[in-house]
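The structure that follows is given in the form of structure tokens.
One chain of protein is taken out of this complex; the other chains stay put.
For chain A:
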Amino acid sequence: MKKLIITSENVKFLQKINELADQDITLCEQCGTCSASCPMVAEMDITPSQLMRMVQLGLKEVMETKAMWVCASCYTCTVRCPRGLDVAKVAEALRQVYLRKALDYIEIKKIPKYEFVSLPQIAIVSACRKFTG
């Protein structure tokens, strides 16, 4: 098994995400309720509880995972977490860390014109808010 050493860099990352999400992520006890409740979990590479664990340990590799981008902010995990944590806010904090580098996760230009014509504005605006920096 790989030995895990928590450095000050790891602690700093956890603190930043705690601050952005306004959560004490160390409270997560890995019960898995969020993962079991998530309607998008089948699309994810790591589950919401694994995402929480990686943030707890301050592992920046979590930024390379797909899970936070697949989250639809449906708040099912939010209402069910027995520790009162808001995983949706943690996912948003991670997205923001990425997007604030003025990077986009999706290319709006690549969405076909026929899709744009039929999509409601609330879909386009929310996708831009969640996926573009």
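Heads up, the rule we're going with is that contacts are C-beta pairs under 8 Å (C-beta built on N, C-alpha and C of every residue); 3 or more make two chains touch, one makes a residue touch a chain; residues count from 1.
Rule of thumb we're sticking to: contacts and distances are computed from a predicted model.
Visitor: UniProt protein name for the omitted subunit, picking from "NADH-quinone oxidoreductase subunit M", "SusD family protein", "Acyl-CoA dehydrogenase/oxidase C-terminal domain-containing protein" or "Heterodisulfide reductase, subunit B"?
Guide: "Heterodisulfide reductase, subunit B"
Visitor: Using the touch definition up top, pick the residue from A:36, A:57 or A:70 that touches the left-out chain.
Guide: Candidates A:36, A:57 or A:70; residue touching the omitted chain: A:70.
Visitor: For chain A, enumerate the residues touching the unshown chain of the complex.
Guide: 19-22, 39-40, 43, 70, 72-76, 78-79, 86, 88-89, 92-93, 96, 106, 111, 115, 118-127, 129-131
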